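The structure follows.
Chains shown are a subset, placed as in the full complex.
Note that the chains are named A and B in the order they appear, and that numbering of residues resets to 1 at the start of each chain.
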Amino acid sequence: NIVERKQEGQSHYFEVVGLSEDVVDPEIWGRNFPRQYDGYRRTVDNERSHHGGSEALPPSKLEADPRLRRIYAGYAFSVDYREKRGHAFMLHDQEQTERVKQFKQPGACLHCHASVLPAFRFAGNGDIMRGFEKVCAMPYAEAHDLVDAKGERLVKHPVACIDCHDPKSMQLRVTRPGFLNGIQALVEGDADLPHLPSVVQWRKDRKSGRVKEGDHYEPNVRATRQEMRSFVCGQCHVEYYFKGTGKLLTYPWQKGLKADQIEEYYSQVGFTDWVHAETQGQLLKAQHPEFEMWNQGIHARSGVACADCHMPYQRVGAVKVSDHQVRSPMLQVNRACQTCHRFDEEEIKARVEIIQNRTRDLAGRAEDALIQMLDAIGEARKNGAAAEGLKPAHDLHRRAQWRVDFVLSENSSGFHSPQEAARLLAEAIDFARRAQIEAIRAAGNKK
Amino acid sequence: MMWLLLAAGVGVIIGLGSFTFSYGEGGSYFSSDPKSCVNCHIMREPYDAWQKASHHAFATCNDCHVPHDFVGKYLAKADNGFRHSKGFTLQDFHEPIRIKPRNARLVQENCIRCHEDITREITSHGSAGDPSNNCLRCHSTVGHR
């Protein structure tokens, strides 16, 4: 099957330049594949996306929803937290965030904001995994400014062709160490993943002994094309944390991809992102779990990939190509949705809106609950409640915060898995209100 | 060539003969006239839908459902002819009728046969043979629903 793919890969395009692992600059790849490059470049184009703005920074989430400042109090996210925008901006927006400017960050941050393989290869003397570990541990500026033997900057481009494509065959591939480690932990666990056929197969092979002890699950060899059309995005659009003092970028997937399973993992390894400034609760921060939430949804179960909706086929002249201007599908409902859903554009947009409005309403309700909980814990502390007495409130705060954040920081406003998003918010509300009750009780006891 | 026709004939005859089937309907398997498929009422639904589908003007049943090399064509017809006749006689097939994986691949080959040019880019760097990303995923309704 791989052989078959290779053969097919070789023909059919006019090779203007030779590509290899050393060619990172998308402009050069674009000479062979001008149509895809054209789309890729348009990810700088903000005009048609939600939020406008161009060189300046995108809108602040904290200004749009001031409750967030209190919810994240004590953490860098309470200082600067903005909307995402097109891929072209990823490196720039990271350099410019106050979270980098005002706070110490590790090299690990670059993993998802730049075409970073050359830096990893260089730092690891050819061994990408070792280089990855080294770069993670560096201070951000040091990693960012790495130069090779010739003094050339190693971190120059946002995500580039080479991050998703094999330069020889042009086949899709995953290159990110964080993802490779994460998916390995996932397939070795026992979370149910019926919609990922190559994972199901690997587990079977391991049982039957065809996969030997210590053999890895190699997505680039084993995954179906359709799986790869999501895995390339799952390299970055995922929840993560920095493990230990080496700040090793890690995807917490050992117990599965659901919010509850990830929470369990964090509790087991005893991880905490930050201590809340008002309550001293030990909290977790969720970041863009698009891949995780997609995995809980009906589209994933139906074999619909990220690329189906976010890079739909587009006719350019006499051929159809994947639209490399990765963006919101709502900007091209006809291509992104209508081949599968034969309803008119207005109707499809209305359906998305209903789902997103339900999610946003509940998220607002959950945030209100968090805020009132913060008040109650603050009150209890002021009234001299003992730390001991506040423990139940702290535990519940952690669980509530995690669930609200899992939905808030997921960028589809619930669309990728509508009922799951609502379920998480329902649990968040329950935990936040119970924390509030515990705080009121603790205050009563110590009064 | 003769053995092929023979093989095809045998397939239908086994399928029909042993399940008491009229010659007219059995013969329909060798025709490329869509009406011949509707000799079986069970094919009425796709037939009606085909009349309203985008490909009504471009493609008949066989353009999509039969391989277009001579050998494959008659072998496939023999095999499908056998199963369909058997199914029709015994009424033991799963409903709603579902295309078999092998026949789905065959349809896909036919899509590409007609649309080779426009799909050149998307079939050359991955693997068009990989059924997990096939044309039918997005265009399953072009022939009929």
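Basically, a residue touches a chain if its C-beta (ideal position, glycine included) is under 8 Å from a C-beta of that chain, and two chains touch if they have at least 3 such contacts.
Treat the numbers as computed from the prediction; the structure is a model and nothing was measured.
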Assembly formula (labels as shown, counts from the whole structure file)
A x2, B x1
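In this text, only the chains that are shown with their structure count from here on.
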Distance between the CA centroids of chain A and chain B (whole Å) is 43
State the interface residues of chain B toward chain A in the complex, per the touch definition above.
117-130, 132-133, 137-139, 141
Mind listing the chain A positions that touch chain B in their complex?
1, 4-5, 8-9, 11-13, 35, 165, 169-172, 197, 224-227, 229, 303, 308, 313, 315, 318-322, 339-340, 342
